[in-house]
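Removed: one protein chain of the complex. Kept in place: all other protein chains.
Chain naming follows the written order as A and B, and within any one chain the residues start at number 1.
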Amino acid sequence: MNNSYKEITEDLQKTVELVFKEEEFEQLLAYSFGEFSGLIEPVIIKEKRDFESKKIVFTEDAYPMLSKYLLKNRDIRQAVVAKPCDTRAIAFYISENIIDRDNLIIIGINGCPGIKENTACDECDTKNPVIADYFVGEPLDESEFAKEIEEIEYLLSDETAEKRKKHYSEEFSRCTQCYACRDACPVCYCDHCFVESNQPIWLEDGSDPEEDMVFHLMRTMHMPGRCVNCGACEMACPEGIEMRSLTSHLYHQARRYFDYRPGLKIDQLSLFSDYNEEDPEPGFLQQEGD
Amino acid sequence: MADPVIVIGGGIAGIQAATDLAEMGVPVYLVEKSPSLGGRMAQLDKTFPTNDCSTCILAPKITSCYNHKNVTTYTMTELVGVEGTPGNFRVRLKKRPRYINEDKCTGCAECFEKCPEKIPDEYNLGLTEHKAVHKYQPQAVPNLAVIDPDHCRKLQEDKCGLCEIVCNFDAVDYSQREKNFIVQAAAIIFAPGYESFDGDIVSQYNYGKHQDVVTSLEFERILNAAGPTDGKIIRPSDGKKVEKIAFIHCTGSRDFSRDHNYCSSVCCMYSIKHALLTREHLPDAAVDLFYMDIRSHGKGFERYFNRAEATSGVNFIRSRVAEIERREQDSRLQLKTTGGDGGFKSEDYDLVVLATGIAPKEEVTEDLQKLKVRTNKYGFADTGEFSPFVTGREGIFACGAVTGPKDIPESVAEASGSAVMAGGLASLDIKELGVTEAPPIASRAVTNQRTRIGVFICHCGTNIAGVIDVEEVTKRVADMPFVELAEDVKYLCSTDSQKLIADRIEEYDLNRILVASCTPRTHEMLFQDAVERAGLNPHLMEMTNIRDQGSWVHKDEKEKATWKAYELVRAGVARIKNALPLERGEVDNITRALVLGGGVAGMTAARELGNLGFPVSLVEKEEFLGGKAASIHRSGLGRPIRPFLERLIQEIKENELIDIYSGYEIEDISGFVGNYQLELSGPKAVELEGGVVIVATGGEELKPDEYKYQNSEKIMTALELEESIENDDNSLSDAKNIYMIQCVGSREEDRPYCSRLCCTQSLRNAIELKKKKPDSEITILYREMRSYGYYEDLYREARNLGVNFSRYDLETKPKIDIVEGDNLEIEFKEPLTDTVVKDNPDLVVLAAAILPGDDNNRISKMLKTPLNEDEFFLEAHVKLRPVDSSTDGIFLTGLAHGPKNISESISQSQAAAGRAASILSKEFLLTAATIAEVDESLCIGCGDCERVCVYKAIEVDPFEKKAEVNKVLCKGCGNCLGVCRPHAVDLKGFKNQQILDEVEALLAKDEEEFSKGGML
Partner (left out) sequence: MPANEKEEFEPKIIAYLCNWCSYAAADLAGSSRLQYPTNIRAVRIPCTGRLNPLMIIKTLKKGADGILVSGCHPGDCHYIDGNYYARRRFIMLKELLEYSGVESERLNFTWCSAAEGRRFANVVTQVVDRVKSVGPWEGYLDQESIKKLEQETGNPGSTIVGSEGGVVDEQFL
């Protein structure tokens, strides 16, 4: 059974208090309710008294990936409330030496009950943290969420290619290239994104609606072996574009072909910086006599 | 300038020797009898144990050797005689007429089609035909035609002459005559190769009578995609599908009755390769291999053998084939084999492949006489066990299969070793050597200039112009932006045209050149030189291939081919317009070698380098020098090691250039080629630096944990026995009944490699004991007897002396027990009688495995150079770079690299010295021009580039978190670009922008279409 939001919130508050007592750090990243909006939002807590004034919670709306916020201050010691998918992103940062493990205090959420309207949570294969210093809630037995690759259904996986092409043509027609999907993604952290490159120009300015689609294809192609399938991209889209099926497809295919899932360990090689001589060659051209 | 060296034989050994010498700055004459370089290896399809494509790995090596400015190649040239003395030989040569002017022929092949005379194709071993005027092979180097005078109608009957008529280069010259000439050389390297057994050896199996009996070399051609059957395995007699195929090992080898008692060393492995490739080509075929012993004694070979054994459909049958008959009814081949029970069995096959062994070439035997080099009893050149390339005549060195049967990596290693020996006579002058590779200075300013492109489009006679409307293409390209000049030329590769390009550069102030003609793979260097002479950086020239990948492959589609050519040229223009001058950087090189290990391997390498004049620092962790050899007494063939070892130690101690640090431990190694730092601890802390590192850290003998070893004094290892024999121990005098157990700890699940030297070691020990005490009873329990090469003679000698041999399997290992105090009991299964034998031996000798050095892991990490699965150091390429590691400037030798005997260690160390000398001989190291570069503002320091770079040429600075390219190490493969997410790495000469521009131009729609009538 998943933990309830209430249970997690209660445990979380106790744990954070403990963390303040036991650890030294410069800031804590957590969720709280917005002062004016009343909606859930990320908060940065620097001092204990702020913690007392801000009520730290975990709700079904806690979709922002706090792991991403860690990247803004890589050189200071930070504590972070991390959903299991956040912990995978964090493991990925450590594997790429982006953040020093010693600079992190990870408060991981066990048995994550998921986020409302986030379709990624339906496919979730990591409901406990892969790396954490403090744990909140009871861990969930793996048998309750682990699935064989064959059992996994994900968005559009049953559709025909033609249908999907139509689907993406329609969906991406709403894209304004605001890059919210990119900005929300915890594992997208280049200082200069390829979309801004003018030498060479990967993505052209202006008139062509196809470029919107090309943007999403290129973005997706940067994702295999990094995307932890958290769904933040889609949650962030102001146009409500369903684009996660692309990354999700590659996420599951990488598992199928290479038994690869990103961010499970802190010393994991990325998908593309490793190979196996016996890797499959699906759809490669064959000739008679091969 | 150093004195020249002559290399006779243009196969892989000759090519390696020539290249190494040329890299040391020695001028080389490379002499090849046939019309093309490449030798036997060029005829092979794949190579074991990696199944690498032979051409793919060999071709770049041939080209770079042929194009090396210090190498002069004479093809179709034979040795006549040698006069003079070491340091000053006069070598008389004879060049057979090619009937083709080598300066004029472009290898365009236009004449072949017209030639009316078909003859068997020698390169394909007569399995196909080509014309009397032909190329020796499609990828011949030099890329020249040749006329077979015995079949040419013009030369025979003074008729025809068609080739002369169609040749656009005026290259056919029927008047050519044999030419004799003399070259001066300081030393001679003889690497003429081998031939396969033929004559009655193969006719015993009805080869020549039945077409479906083929030799292994013929089978290589059959397997080859460019071979006579396009890589299809079919019956030569009727082209029918092959369902069942037999391979007969030891055809002619290990055959005392035919004076070929030696083992050819390579046939087991290539037959296993053939079996595996057959299954790849024909997944349903039944493959049977008939063998005596499987000799997979090389590095990685045992695993390959295991793989074949596990492949379904591949059956290894330990049996001799008595005869082969062809069945009349279905014309299949019937093999009669001797079974284990002494009876005969017969089985039908579609194709039979004879694993014909390695024999000395007949003409080589004559050459050896001309050289006054003595041969051994089998007709191979005779060299010493402790001086593997030194022939009986001073100044003449032999390498490759001319000194005995061996495989490619051994030949390559010997070639590098011979290069070192020959280099010693060529008076290397280190200071001068830096000059030989100094980068030329481009005088013409390019940056901040308007781009002015000159496009030159070649007709190649009718080769291109016969299909492509060159004038039309030229006209169209002339209108493109940035194109200052577009000109079509009849033959761009002619000397006149080279001058024309230079003149045009001057006249039009061109700063980018596009040449549209043949393939850059063969002609890029020529045109780069041409623009360079005109003062332009060579990388401001690019080529567009409109012949090999244009007119030649679209003969009947003139219009489309023209359009394609136009698009390709247009794309070339788009690409070249952003080209920048690329410089090869100079990096300081420390001309000192660091040798790790003071055993025979390390000392030999140090001695050779010291003899060449390079300073060496040699590090040994023990107080004494000698390593393993200090505890071994006899060489492979039984010569005493001690005197050799003492002399070697004395030599290196006496050489002032060699500093010895014995009793020192290696603390740390850092740096890269040209600039390594080595920290030592010991009597005092020492820091050393050098340009190269030679890893000769040795290995260990296994101390067995089975067969009750260490429980009884009567059980010892083979090495311990050798010591006892040498000391004439009393313990041996009582031993009358002796058992030797082979493969102790080798070829098992957790150590799946062969330790290579234990079979010969046991044979030698058995012979020694038997000679001392003829009445002693000696039994060798073995799995496969691996007395490869000449060591087969030991096997024979042992059997003649009455040594017993009994085979066991991994499942039926012998058992040893200690009974009644200190008595031994052995129990084993005798396979011939299928009975269990019990006996009470006086002595049991265990042939213990060779283990990798326990320091290998640590040193490997410090050097950033990998180990193989068995924890021996891994070479850069198992075939062609056997002593190089994948990290530049690090060389491997001796037991650190894998099990081998002392003679092989010496040979490998000389090779390592040779490879090291090619780096040490340079004052500066030049970086490649097309290398990766990092835009730091884009780099996020994720380290993916570092992880995928096999050359360790790009690393993320841990503090800056930015990737940095090591310009000396980068090979320009671009693998880092493939993984870089922020596209922070780019590849000079193949920049992202250049390729995208090229693609865009290829795909751009052009409004104006060709009109059919007006064009052709």
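Definition applied: a contact is a pair of C-beta atoms (placed from the backbone, for glycine too) under 8 Å apart; a residue touches a chain by one contact, two chains touch by 3 or more.
None of these values were measured; they are calculated from a predicted model.
In the complete assembly, the contact with the undisplayed chain comes from A:E162, out of A:E148, A:E162 or A:D267. Touch with the chain that is not drawn comes from one residue among B:C250, B:A530, B:L568 or B:L612, which is B:L568. In the complete complex, the residue from B:D3, B:E122 or B:D548 that touches the missing chain is B:D548. Residue-wise, the contact with the chain that is not shown comes from A:M218, picked out of A:I44, A:L71, A:I152 or A:M218. Residue-wise, the contact with the chain that is not shown comes from B:T519, picked out of B:S443, B:T495, B:T519 or B:S731. Across the interface with the omitted chain, chain B contributes residues 45, 50-57, 59-60, 109, 135, 138-139, 224-226, 230-231, 519-521, 545, 547-550, 552-557, 559-561, 563-564, 567-568, 571, 876-877, 886, 930, 948, 950, 971-975, 977-980, 983, 987, 990, 992, 995-996, 998-1000, 1002-1003, 1005, 1009-1010, 1012.
The chain not displayed touches chain A at residues 156, 161-162, 164-166, 168-170, 172-176, 194, 202, 205-214, 217-218, 220-221, 224, 245-246, 249-250, 253-254, 257-258, 271-277, 279-287.
In the analysis below, only the chains that are shown with their structure count from here on.
Within the complex formed with chain A, the residues of chain B that make contact are 225, 230-232, 280-281, 937-938, 940-944, 947-948, 956, 958, 961, 978-979, 981-983, 991-993, 996.
Only residues 96-98, 189-194, 197, 199-202, 222, 269-270, 272-274, 289-290 of chain A touch chain B when the two sit together in their complex.
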